[in-house]
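Every protein chain except one is present and positioned as in the full complex.
Letters A and B mark the chains in the order given here, with residues in each chain numbered from 1 onward.
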Amino acid sequence: MSTGAAIEVDELVTHYGSRRILDRVDLRVESGEIMVIMGGSGSGKSTLLRHLLGLQRPTSGSIRLLGMDITESSAAELQALRRNMGVSFQGGALLSSMTVAENVMLPLREHTALDEQTMQIIARMKLEVVNLGGFGELKPAQLSGGMIKRAALARAIVMDPKLLFFDEPSAGLDPVVAADLDELIIKLRDTMQMTIVVVTHELDSAFKIADRITVLDHGRILLTGSVEEVRSSSIQRVQDLLNRRPREEEIDPDDYLRRLTGG
Amino acid sequence: MAETRQAALALSLARAGRAFVELLEEFGYYLALIVESFFWILLGPSRRQPVRLSAAVQQMVEIGINGLPIVFVLSFAIGVMLAIQGIHTLKQFGAETQVVLGIALSVTREFGPLITGILIAGRSGSALAARIGTMVVNQEIDALRVMGINPVRYLVSPVLIAMLVMVPLVTLFSDFAALLGGAAFCNIELGLSYAAYWDQSTGFMTTDDVLQGLAKSVVFGVIIALVGVTNGFAVSGGAEGVGKSTTRAVVLAISYIVLADMAFTYFLNR
Partner (left out) sequence: MAYQVKTQDGYDIVLLTGDVDLSCSPDARKAILASLEQGHHTLVDLSGVTYIDSSGVASLVEGFQTAKKGGLRFGLIGVSEAALSVLELARLDKVFPIHADLAARLEADG
């Protein structure tokens, strides 16, 4: 096991067209840590995740995962790294043409030469871990929202990854199911020593699972700290987010008028 | 007055320029896509990332076998129509028995590949765009990429293989169906027996005529695959986006097929 940082983001700047989405973002996630990236919609947290996953190329800055800079790595290096990464997408992103078990088995099929029987046992074991034992033969369309998220988690951990990314684990779930998933995330870290990055806007969930929290707003990092530090932060915008207060921005009259008239 | 006209001209020029650049970009994308697809087909196995043959077979069934009934019906109808028109025209010269030659050549060189291409573009090109577009919307493509599964290898290469195999085969089937339609009508109208019709047809036709049609159909298959896939990958904006892209894929594929057909016919008959 390597010690130290599992993820190091340095001076990350990204644009969408000419609009700047992320502005000099620095982030460090220690090995075996659960880091929650928090922020409202439009904060840039989804964009940050897409960059951490290597799905988009940044304008500038570097992203090191398990010691490798993915902004400079070759396709083959990235391919090797991806075997150590698991991702659970917000909507599950299970392949709808396959059964749940086939979905979970897919990374094994593509990346290993294991015996068919072994792969099936692993897939069923992972489904047991996420409490979906016996649901393997169903198609994703037959599952409820909470089950889809758990199935997606099973697929994400099937290769026993060192890094696990989880996009909005509790969004759209009822509180009991959401709490179950939170427990599961903590259990995975404790038993498998995974480094886990969770992107969410749900405060309860964030405070429950996080070792540290990064608060993102308007593409900038407002604060990175422990749960206590975030709770007691004196930064106004952080408190607004925690107390769900609508933003009160200062208005530049000229700028505002220009936006309205399109001039 | 003159100034506004000048401005309008400049604007439309700019618009035409932009459209042209976009068209170039799209063709560049097609080229990159076909190169990458073949890369995976040829080199995937040695990199331990082979193209899934089972997926290709599944696509072949979808593209070829499931479309056979409709291909048969339409091709048969085309054959009948060609016979009707041919007999009608040739009667004026008292040469209605020459209709067999006309049907044989126009079917194998033109109508077989064209009707097959258009039908497969409508059936499978749209299904392809819709399938891949839905996968984009559901983040399934992202999921494939983070799992280290190249979407081109996983989704596009099998489709390309299936098209390259099935479009020519279905074209052959279409040729036969259309000739059968022509034969049926000639049998009724001119009292020409099926055997005589078949002998005359094969007597007139050369292998080149059939091959010309098949060569076209290969190109049509590639067009359908590339246009369908590209429009699928380009989907944005949810379910509505999928609908738009699907329509665009069919219209574009059919347009390119007809244009390519024209170019082909022109150059092959010089």
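Observations, loosely collected:
Here is the rule we use: a residue touches a chain if its C-beta (ideal position, glycine included) is under 8 Å from a C-beta of that chain, and two chains touch if they have at least 3 such contacts.
Keep in mind it's a predicted model, so treat the numbers as computed, not measured.
Partners of the chain left out, restricted to shown chains and counted across the full complex, are A. Only one of A:His51, A:Lys126 or A:Lys149 touches the chain withheld from this view, namely A:Lys126.
Of A:Lys187, A:Arg245 or A:Arg259, it is A:Lys187 that touches the chain left out of the display.
Residue-level contact of subunit A with the missing chain is found at 112-115, 117-119, 121-122, 125-126, 128-129, 158-160, 187-188, 190-192.
As a working rule, only the chains that are shown with their structure count from here on.
Subunit A makes touch with subunit B in their complex at residues 50, 53-55, 78-79, 82-83, 85, 87, 89-96, 106-107, 110-111. Listing the residues of subunit B that touch subunit A in their complex gives 49, 134-135, 138-140, 142-149.
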